[in-house]
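With one protein chain held back, the other chains of the complex are shown just where they sit.
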Amino acid sequence: MRIVGMKETISLIKKDSSVMIGGFLGCGSPDCIINEIVENEISGLTLVANDTAFPEMGVGKLIVNKCASKIVVSHIGTNPETQRQMIEGELEVELVPQGTLAERIRAGGVGLGGILTPTGVGTVVQDGKKVVTIDGKDYLMELPLRADFALVKAKKADYFGNLVFSLTARNFNPLMVLACDTVIVEVEEIVPVGSLSPDEIHIPGVFVHYIAVGGRLQ
Amino acid sequence: MRIVGMKETISLIKKDSSVMIGGFLGCGSPDCIINEIVENEISGLTLVANDTAFPEMGVGKLIVNKCASKIVVSHIGTNPETQRQMIEGELEVELVPQGTLAERIRAGGVGLGGILTPTGVGTVVQDGKKVVTIDGKDYLMELPLRADFALVKAKKADYFGNLVFSLTARNFNPLMVLACDTVIVEVEEIVPVGSLSPDEIHIPGVFVHYIAVGGRLQ
Amino acid sequence: MIDPKERIARRIGRELSDGDLVNLGIGIPTLVSNYIPAGIRVFFQSENGIIGMGPLPEKGMENGDLTNAGGQCVTALPGSAIFDSAMSFSIIRGGHLDVTVLGGLQVDENGILANWMVPGRMVPGMGGAMDLVTGAKRVIVAMTHTSKGNPKIVKKCSLPITSNRRVDLIVTELAVIEPFPGGLMLKEKASDATVEEIQSLTEARLFVAEDLKDMV
Partner (left out) sequence: MIDPKERIARRIGRELSDGDLVNLGIGIPTLVSNYIPAGIRVFFQSENGIIGMGPLPEKGMENGDLTNAGGQCVTALPGSAIFDSAMSFSIIRGGHLDVTVLGGLQVDENGILANWMVPGRMVPGMGGAMDLVTGAKRVIVAMTHTSKGNPKIVKKCSLPITSNRRVDLIVTELAVIEPFPGGLMLKEKASDATVEEIQSLTEARLFVAEDLKDMV
């Protein structure tokens, strides 16, 4: 684990990478890293996120500034620009039920080859997927999701990278930390090793590759 | 959620029930509830647990006192009585890899129809199971585990049933809370609602049906 | 007369029981929180990861780290618990959620709900709707009976469906309807409407309960 400056985070992320970004309608997104991506005009990203937030917020900024060519999300209804780019054919959108998205990211992080879920059976989500019947009930076989980079936001880290999230800013962040080759965490504060109780740590530091202190934008 | 006396917990558990019991070699098992089961000579239980601990400890007491007719566990090497009963045909033993056990219990609690795991492929664990090949890699399709009762141990609860576990006494306890029809929790202390931070609660109280204060035996 | 949306929300409030864990969707469902019957305590879950969500904060006491599933700042009631998205949907998909109340675009005579997209016109994504309808113990649809005069309770959904699971109750400003394996049962009607009027605004055939009551 290495502590880097906020500007340095961006040198790690290459054009055309796949990137998971934490947050739920902007709450708990790594806003400072997102700003760096926008400023450095990185493009062609495949984004995995819960939603595309609002045009001026979180993942929404990456859409408005055309950093993404594909997104895998559960919801785009709060960002008209996402809908426009999708309709114009500028942006490929894969819609995934939110719970299935969470389980697929988890599966990618914990080494499962797939999961069987009833969500989506009999709907358009079923298209092209294998249906498995167990004890008379149908399930979709959903496959794991992984990405090159996780960009997540935590409230604080210690110098070993142990993470503590804040309230509903937790959401998808802990799941994404396990599911990506390189994990970059934006925190508001780094605290001394030993100052966090082992029981209050939400994610052990062993998953984390880079930490950058970003302060608090809102 | 209802707070009950320790003696009352036992009136809930019927002979021949299936029961998940938290703990790892005795650490984090609901010792007071276990003592009640032994004293009340409940028998015929199907136990799901990580291990059978030691003869005088945790789940081990239930084996020694012949409360169980079947167990689903990952390890029995620390309890010679388990091995004896198994060899004599008094006890049916299903051995499950520890990580697969955790994922199967989780699957039972979170509504998955099954999971695909590489653990056990090509070993005796594969016997009778479906093998699914994804991207050229083989996985076993493992099915969810559920039980009638979860008997778990937490450090403390608030009066809504929100749970906080202590150190490595956490282990399988949080998983089992989701995977059983009736959840009975032994705690050392019940604290006022609002005295726990929402971020430190390990398991929300909505899963919990009964809480009994058991003090601390060791 | 009471506003149609408030009437729907008030009626749904009476479906809740003490101790229920409840998820309310955006729109009419949100209003249900104003009509919890006296003497019972229900817990509100929000799919972004909280149980025990409270009302909007006082001005100046908002914090961007504590929001609801609509992205609005909220408060945390005493005893609230926070968790990640996997746990949030474990609650929903694992059958631990007692009641979900969602809006609807269409419900058909098999009790199948469509509420997440209008092809070519509105594609917001399903968010958590498919998980909620598939996983909750009880699914209640809260919607106006018609849209621009057109029935929303139809023979067969023409819009993409949300789940193949039959919903448990449909509450509109005119009727309380319970889907059952044989069709749709009209259980309650607005006191100011006749069965014939309700049927004329409903494309699907309604069976009328023997003990048909007035909505309260």
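Just a few scattered comments:
Order of writing sets the chain letters: A, B and C. Residues in each chain are counted from 1.
One rule holds in what follows: contacts are C-beta pairs under 8 Å (C-beta built on N, C-alpha and C of every residue); 3 or more make two chains touch, one makes a residue touch a chain.
What you see is a predicted model, and the numbers here were worked out from it, not measured in a lab.
Looking at the complex as a whole, the chain kept out of the display touches A, B.
The chain not shown here is touched by just one of B:17, B:65, B:78 or B:182, and that residue is B:78.
Within the set B:36, B:103, B:158 or B:199, the residue that contacts the chain not displayed is B:103.
Per the touch definition above, the residue from B:112, B:147 or B:175 contacting the chain not shown is B:175.
Residues of chain B that touch the chain left out of view are 24-28, 50-51, 53-54, 73-78, 83, 86, 95, 97-103, 106, 117-125, 155, 165-175, 202, 218. Taking the complete complex into account, residues 1, 106, 109-112, 158-160, 162, 178, 193-194, 196, 198-199, 201, 203-207 of chain A touch the chain not shown.
Keep this in mind: only the chains that are shown with their structure count from here on.
Averaging C-alpha coordinates per chain and comparing to chain C, the farthest chain turns out to be B.
Chains A-C form the pair with the most C-beta pairs in contact. The centroid of the Cα atoms in chain A and the matching centroid in chain B are 32 Å apart.
For the pair chain A and chain C, the distance between mean C-alpha positions equals 29 Å.
For chain A, the set of residues touching two or more other chains reads 103, 117-118, 165-167, 170, 202. Among the residues of chain C, those in touch with two or more other chains are 50, 76, 82-83, 86, 89, 93, 135.
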